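Heads up, one of the protein chains got dropped from this complex, but the rest are sitting where they should.
Letters A, B and C mark the chains in the order given here, with residues in each chain numbered from 1 onward.
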Amino acid sequence: MLAVIATLVLGTSVSSQYLSSYNVLSLGLSNGEIAIMCLPLALIIITGEIDLSITSTLALSSSLLGYLWLHHWPMPGIILTVLVLGGVLGAVNGLLVTRLGLPSLAVTIGTLTLYAGVAEIVLGSTIVSNFPSTYTTIGVTGFPHTDISYSAVFFVVLAAVFGLVLHGTKLGRSIFAVGLNAEAALYSGIRVKRVKTGLFVVSGIVSAFAGVLYTFRLNTAEYDNGSGLILSVVAIVLLGGVSIFGGKGSLLGVFLAVLVFAGLQNAILLTSFPQDATGIVTGGLLLVAILLQGGALVEKLGRMSVRAKASRT
Amino acid sequence: VASAAARSVGRPHALKKGLKVFVVPKNLGNSYFTTADSVKTGGALSALKALGESGAETSGTTDTPASQLPVIQADISKGANALVISATDPTALCPTLKRAMASGIVVVTYDSDAPTCRTLFVNQATAQGIGDIEVQILAKELHGQGQIAIVSASASDTNQNTWIAYMKQELKSYPKMKLVSVVYGNDDTATSTTVTQGLLSKYPNLKGIISPTTVGIAAAAAVLDTAKYRGKIQLTGLGTPDEMKKYVQDGTVQAFALWNPADLGYLAAYAAVELASHAITNAPGQSFVAGRLGRYKVLPGHEILLGAPFVFTKANINKFNF
Amino acid sequence: MQSALRGVAPADSSPVLRLEHATKAFGAVQALVDGSIELWPGEVHGLVGENGAGKSTLVKMLAGVHQPDSGRLVLAGKDVTLPSPAAARDAGIAVIYQEPVLFADLTVAENVFMGRQPLRSGRRIDMRAMVKKVEELLGELGVRLDPGRIARGLSIADQQVVEITKALSLDARVIVMDEPTAALSAFEADRLFAVIETLRQRGTAILFISHRIEEILAICQRVTAMRDGRHVLTEPAGTMTPDDIVRAMVGRSLVQRDEGERPRPGSPVLSVERMTREGVFVDVSFEVRSGEIVALAGLVGAGRSEVARAIFGVDRYDAGSVVVEGARLRRGSPPAAMAAGIGYVPEDRRQQGLVIEMATSTNIALASLGELRRFGFVRRAAERRFATDWSARLQVKYSRIGHPVSTLSGGNQQKVVLAKWLARKPRLLIVDEPTRGIDIATKNEVHRLLLELADEGVAVLMISSELPEVLRIADRILVMREGRLVKSLPSAEADEETVMAAATGQLAASGS
Partner (left out) sequence: MSTLVQSEPSLQAGAAPGSARHLVDLAYRFREHGIVAVLALFVIATTAIQPRFLNSSNIKFTLLNATIFGFLALGQTVVIVSRNVDLSVGSILGLSAYLSSAYLADHPGTPIPLVFALGLAIGLVCGMVNGAVTALGRVPSLVVTIATLYIIRGVDTVIVGGREVVANSLPDSFLSLGTSTIAGIPVITIGSVVVIAAGAYFLRNFRSGRELYAIGSNPDAARLAGIAIGRRVFGAFAFSGAIAGLSGVMWAAYYGTIDSTAGTNYELQVVAACVVGGVAIFGGSGSAVGAAVGALLIATISQALYVLGISSFWEQAIYGLLLLVAISLDRAIALRLTSALRKRSYQQRAA
């Protein structure tokens, strides 16, 4: 929260343009997909797992979208297919993690490579950029009657949905329970594997949706769309106070972290601050955030390791 | 040339001063663009400085539209008068560039064009010229025969793909030269190295490699720089003289081509200032004097041509420093 | 106080370790108000007290894990501070914690010698010497355990053996054992007592904590009782009766409730038929009727918990069937078992029964969220009311129901688990070691609860390693050995000998 205010103040003080409507629009435009992917990732991290493959899911969805468009499929059909594909990709992750019991960090490093590779197979050196302008306007204009970009609107809506589910429903309670102690969750009748698999599927679908937005926004489908973004997504979620060990975090935190991240990047762009140093600022912020949480963490870690020990022995 | 520069500077009333001109290379930290843009090398920013404009180099850190786009948007927010830009991906950038043009900003592309959404393109060399000369250099070295391969950047790179298409066309004139493979090093040193090694292992009879990208050719040269391959496999492509000096001097590479990137940036900046000052328009036939480079004319298609690519060899390479 | 301690000290030596008037607070919780203890060489000293009395906190001070806020620690006549576990170890104090803490990925030998491995030239570890030393120590204990084996998968008893070996290898002057028998069956506990006796004869001072008062009286020379973080008394064990100890712990005598007539069991609620999980249990068949308490007895590792887990669906089974009230239960699905009316209080409450970092209220409601929803959203107020209601019924003691359940003492945590399942109004309640690590007063309450449930017509399947408990409240006793059900007898016909004999296989022929 403090960070958000600090960012806004910093932003406005360095550039009078900061809060101009055009800038607010482009701010949302350039970070929308990353922001959207943060939501399911936050839930997955709260269950104690991780999904590093989401940016490759984005790439593969983008490629498939382009490929099918080249083959004259109707656009609504394409979008549906792409979302289904996203679900399948997520299910593959989920099944490998829950059925084979593989560590999700390892699995999704694998699928990060695999999905990006399949994207390359699908589209190869082809670049598709003749999408109808009805769709690609989302990259140029704001949501009707507002100056907010489409992806920002989608983000806000999805964030509300994810927030309600996580903090208000039985499923949300289960997600926390699974992250804190999967065994106790199992003994309480929570379908641990199904919850995890389900979240991976949702993560896949949402990432595929992000892929669709990304493609339309840039009016370009190519195989390496979104590559190299994964650690930014993880960084934002962690900045939002989600514990990498699972069981702790709030969607509000993630939401604010997204604002901070977007605002900060934008503020840096608007100043003559050397852009090479964006990483220094982002990393520094993450470090400070984690150290501030650290006080409480000292004790938490102790308890956690008891849990980790017990679940391993 | 010197007197031309003197003349253009001596005509200050025609060009506005204090214009905000942003130079947007594909990405930052890329030595080719650093050469094209920086003051030290006599690139775009040196031209802007000389003309009394306020210039800055801005871009993302990776060579993608997703990283370049927010920068362009920020530049627009910052009140740019002109953008000098190398487009990572024309279709992705076009809506934003069109918006910029609609609000009166001059958009000059250099190095990599965005044909439908710029005021003027400063072309370093025609795509055909580049494709042809590389095949010709290699053909001369191989006496027109043998297996050859191409080490490109990324598979989705428009520039590369156009050049490769022209190379294939030119290769038809050398029926005994056979293109066996095109591999992609993603403009990454390590990947380019691995793919080059793969070519050597896969094709024991390989005689020549073309790498039309500065990262690729340097990496390939480092792989070939052993007694085993030196002089037995010929390498050419587009490279910078500094990176290639060692390999030209020790005989790993005989000749490669490039334009002077600093001149390219310098010319693009000049054109942008001329346009933003309304001293010229982008109509074909308009002409202006670009400082030390002399007079240039706008060609059909709203572009200016820097000149033919320059071929670097052992005899001349030491004269260059970029 | 001090004079009281001295009054019962053996005359021929001086104490090795003395803690005087130690206090310790964790935030608002005053865990220890007046912790005092005196340990003498060649003596086993028992420490008793209710859950949360501060026993483990006291132990952790001797171990260098916690430092007293005030008070003195005197080692061989000198005032000392123990800033770290390493310092305690170097001072000759070895501690076997309430829960074994082993390195699962490392070998038994490495577990014993971690941080103190014997070295050879160049400061390299001398593996061979290390293994040899551990073999010797295990030999002394009369235990067969391979020093080169990875610790992962060791039974709890064997884990205790490793901890004891570690203590032996230290040549410790003082060995502290925090509830070492809680997880052991009588058989294994006897093995441990033999070891303790050997150590005692060698002149080691031993502090022994247990909730089993018979044990304390059997092996200790002196007993200290604590209540609410205070030292209450220290007396020679020989002069005390079980009731004296209980009174010291609880502050009053426990009235042994008369159980009265049990109603006749009704129709079968659970029928297990020829259930088999390969490598774990074979051909297990039995029934539990409504209003009946059936106990599963046996040694640790006999497969009782595994049977319960298979019924509840946490584990799968390979053959056979489970029928609940006439309907066959889908295997491998706890939600299906719950829907069929089964509740399961698992044996490890911290790991399986509770999400220890979640609020007490959340834990109680965790298995009943389905009923607490409106339009798909959990109603927080309703959840809190629900939890408060059930914890009142079970007399759970907490400071705030919204605080993490980890802040509750062990006995109250156990009640929370019970509340969580009772709230679902089960037809069949499986309770696995419901009184493990629970003080005697709370234990009585748990027993009362189970009997009441049965009176209300609930079928109860109880697993317990404590024979007196089994004999006291079960209607029928099933004995398991090595994965097989070997004997079934009404509790009226059972006594400790017959059950032990069946469990250890000495009278296998007379079984089922």
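Simple rule for what comes next: a residue touches a chain if its C-beta (ideal position, glycine included) is under 8 Å from a C-beta of that chain, and two chains touch if they have at least 3 such contacts.
What you see is a predicted model, and the numbers here were worked out from it, not measured in a lab.
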Residue touching the undisplayed chain, where the options are C:V33, C:A76 or C:V101: C:V101
Among C:V80, C:L145 or C:A218, the residue in touch with the chain that has been omitted: C:L145
Sites on chain C contacted by the missing partner chain, in the whole complex: 63, 65, 84-87, 89-90, 95, 97, 101-106, 110, 114-115, 117, 119, 123-125, 127, 143-146, 148-150, 152-155, 158, 278-280, 301, 315, 482-483
Those residues of chain B which, in the complete complex, touch the missing chain: 28-31, 33-34, 38, 61, 155, 181, 183-184, 188-190, 193-195, 197-202, 204, 215, 218-219, 221-222, 225-226, 228, 242-243, 245-247, 249
Residue numbers in chain A that touch the chain omitted from display: 48-50, 52, 96, 100-107, 109-118, 120-121, 124, 178-179, 181-183, 186, 192, 228, 231, 234-235, 238, 243-246, 274, 276-284, 286-287, 290-291, 293-294, 297-298, 301-302, 305-309, 311-313
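The rule is short, and it goes like this: only the chains that are shown with their structure count from here on.
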Distance between the centres, which are taken as Cα means, of chain C and chain B, whole angstrom: 75
Mean-CA-position distance for chain B and chain A (Å): 35
Residue numbers of chain C (touch at least two other chains): none
Per-residue overlap in chain A, given as positions that touch at least 2 other chains: none
Chain C residues within the chain A interface of the complex: 101-102, 104, 152, 312, 314, 334-335, 337-338, 344, 346, 348, 350-358, 362, 366-367, 369-370, 373, 376-378, 406, 420
Complex interface listing, chain B residues touching chain A: 28-29, 56, 58-62, 64-66, 69-71, 73-74, 76-79, 89-92, 94-96, 99, 154-156, 158, 161
Residues of chain A defined as touching chain B within the complex: 15, 17, 20, 22-23, 26, 29-30, 120, 123-127, 129, 136, 139-140, 214, 218-220, 222-229, 265-266, 269-270, 272, 275-276, 278-279
